[in-house]
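One protein chain is absent from this view; the other protein chains keep their places.
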Amino acid sequence: MYAAAKVELSRCTGCKLCILACPDPNVICFLADDKKVKVDVTRCKGCGLCVAVCPKAALALEALTESEPART
Amino acid sequence: MIEQRVARTAGEVLEPARRERRFMTGSEAVKEAILRSNITMAIAYPITPQSESMHLVGDLYAEGYIPDYFRGESEFAVMSQVAGAAMGGVRVFTATGGPGTLRAFEMFPCWAGMRLPIVCCFFTRGVNSPLSIQPDTIEMAFLLDTGMIMLHAEGAQDLYDFTLRAFAIAEQTDVHIPVGVFADGFFVTHTREMVAVGPPDLKLPPYDPHRSPVPAMDMEGVPVRHMRDPFVMKSNFISYAAHASWQQEVMAAAERSRKYVHQYLGGLLETEDEDADILIMAAGTAVSQSREAIQLARAQGIDVGLVKFKCLRPFPTEEVQHLARRARAIVVPEFNRVGWLAREIKAVVDDNSRVVGAPRVFGGMTMPSEMILAQLKACVPATR
Amino acid sequence: MTKQMFRIAPGFEEIMPQEYRDLVTHGPYDRNVGVADLGTFKELLEEHPLCAGCGLALSLRLFLASLPAPADTVVVGSTGCSAIAFPQVGLHNIHGLFGNQNAIASGLKRALKLRFPDQPKDVVVVAGDGATADIGLEMVMHSWFRGENIATVMLDNEAYANTGGQESGMSPRGTVLNMAPTGKKFEKVAMPEIAREAGCAYVATTSPLHARRFEKAIRRAILVARDVGSTYVQVFCPCPTNYKFRPDETLSVIRKREKEGVFQYREYITPQAQEYLAAVEGEKQ
Partner (left out) sequence: MKRSLIRMSGLGGQGLVTAAHILGTAATKDGLVSTVNPFFGAEKRLAPAESYVRISTEPIHQRGEVLFPNIIMIFHPHVITLGKCYTMPFFDGLQPEGIIIVNAEGELGIGREDLDKLAALGARLYSIPATAVAVEVAETELATNMAMLGALIGVTRIVTFASLREAVLERFGGAKFVASGTTAALDNVLAAKFTKMAQLVDKNMAVMEAAAEAVQEHSLAAPRKGGCHVCGRQG
């Protein structure tokens, strides 16, 4: 059973604090056009540091399911 | 400072058209070799009986022959510093001996694994407690399996020639592993004898890091996953296989050095009367003592020949097997307690009961030729 | 290094791994990016095997994003958790042995200075607290005494984490760890003070909690090392695995220490380094 961070896009303000708190590289990327972040769940180790620092509670840890899309 | 010209080929320096004979110590012979070696850096740390050689290399730096030189803080640090410099893509030199060798030991297998063509002189001395600063080759027993090429100088002339030639051997693309040039402390370092040296105004062509089989760590090459031990931090089959094959490659590099040892040293060993009844097989100062013993033995009608090891790693296995095939006895005099050379020879010859691991002298004593003679005499009844 | 060096030969794009292609197309070399740009470029660190919530891993990410000239930076590491991550870094990096990182860096920097006299090659040591304050202290200090032009970054997770959580010289007094079953008997080694006394031109303590401040310390340390002398940055980056807190608490542990006043952000700059920084930082603006 693995967990990964998920973003609730409607709450994300694009402050990037999560990006600066993530211990793993290239997991959370910043979508410049939308001013939102995106999580690569296949790289996420589910530590929850991004969740802890998000001022808008836009991130949460969720269990990964079998049907999770494979990394591209 | 003498204006030096870079030789067109290494051979111009290694086999100069003319040589000048000068009365000098082994330490001075090292200085003369380094003067002609075109090194970029040398790093020093004091230990008897090595210190004089690196003092003199320091003088070369002060005179402007070497771009950088300093005293490190310990032998372990110095061996790490020369490794850093070699990884930076320059030709480096250092020297140590005895306890210094052991203090630095962890770096030696790393040098080989990192494929660094470092040349290091080892001036052997006792290492065990109780303390001794006197000659003893026991440290060589420990270094036999570090992956480095090991050359053993008999006297100051060898020390001069081997040190210079070590650079030529170490830096071959298909070799590119460290070379240790060994000489017995005091017996060679502090002994003054005639040494024929090449012209001082000619130096080796510079080291070319682009001919290295592993890139220099200078961020001038592709950086991705660029580590000398790239896979060992993974726990999977491919990482173990990579590590194992890397070790084999280091061993293979040493094997490939044989042809260069032949080219530059004229072979891994030297012989005199190799068809004799009894053969003395020796390395370093033990060879010199044996030469005298052989003269005494011949005067007494004993048929004895000499095999001098110049190169111990790679080991001249086939040569020794060939030479041993007819000998009735093989006497191996050594300046250490453990008899590592006798062990090496016993491991490769047929019927190794013929190998006599004696005499052995250690603890700073000298080995009188008469002691070797007595051993030769003891072999005679068995051979008749 | 020029980017040309690692460009993919035409026709070979397909067979190169995606990570490599990403590095070529939007990596940080020869681009003026920093921690503020994280999330918008391909980072130098690829997937690493460090624990979830690892403060050291976070510091490494920030460190790599802080480099003033990644295309000309060589990192010398040492045994420890950081060494496990370094094989995945897109820089030349050396893992020598445990504790000899500053000695290797000294030789390397001198060699690169001689080979590239007109091109700054930044040699940065990144090692843990065990490698820096314990087993390698002699070589760390001597590189400072000699004033080697290298930056030393200690990733202080206050324990030997890679070997299973043993006490290090940087563990706080009283901490119960392996090999300190009744608690550590002495204070954290005063490394910043040692660095200052040993002649470092720039000394800073920082943490990944404040990324911009972290970046400034790393950049300053590397720039000062280029032209003035040895520099030292101590990064407090707690270890959830061995200090047994939840992985999402790593940053709050730092914040707590900060509030208690136990951990302080400090910066010591010699007048010469100050002058140098004023010049280069002024230039930038």
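Going in written order, the chains are labelled A, B and C, and every chain counts its residues from 1.
Note that in this section contacts are C-beta pairs under 8 Å (C-beta built on N, C-alpha and C of every residue); 3 or more make two chains touch, one makes a residue touch a chain.
These numbers come from a predicted model, not from an experiment.
Going by the touch rule at the top, give the shown chains the omitted chain contacts.
Across all of the complex, the chain we cannot see touches B.
Which residue from B:94, B:137, B:212 or B:289 sits in contact with the chain not drawn here?
That would be B:289, which touches the missing chain.
Which residue, B:193, B:273 or B:303, contacts the hidden chain when the whole complex is considered?
In the full complex, the listed residue that touches the missing chain is B:193.
Give the residue, chosen from B:84, B:113 or B:155, that touches the chain omitted from the document.
Residue touching the absent chain, from the options given: B:155.
Tell me which stretches of subunit B touch the chain missing from the display.
Touching the chain left out of view, subunit B contributes residues 23, 25, 27-28, 48, 52, 55-56, 59, 133-135, 155, 184, 186-188, 190-194, 285, 288-289, 291-292, 365-370.
The rule is short, and it goes like this: only the chains that are shown with their structure count from here on.
State, to the nearest whole Å, the distance from the C-alpha centre of subunit A to the C-alpha centre of subunit C.
25
Which integer distance in Å separates the CA centroid of subunit A from that of subunit B?
Roughly 58 Å separates the two chain centres.
I'd like the Å distance between the centres of subunit B and subunit C, where a centre is the mean of that chain's Cα atoms.
Going by mean C-alpha positions, subunit B sits 39 Å from subunit C.
Using the touch rule from the top of the page, what residues of subunit C touch 2 or more other chains?
46
Which residues does subunit B have that touch at least 2 chains other than itself?
Not one residue of subunit B touches more than one other chain, so the list is empty.
Under the touch definition given earlier, write down the residues of subunit C that touch subunit A in their complex.
Those residues of subunit C that touch subunit A are 22, 35-36, 38-40, 42-48, 50-58, 61-62, 64, 211, 240, 246-252.
Can you tell me which positions in subunit B touch subunit C when the two form their complex?
40-41, 43, 67-68, 70, 72-74, 76-78, 80-90, 92, 106-107, 110, 209, 217-231, 233-234
Can you name the residues of subunit A that touch subunit C in the complex?
That would be residues 16, 19-26, 28-30, 32, 37, 43, 45-49, 51-53 of subunit A.
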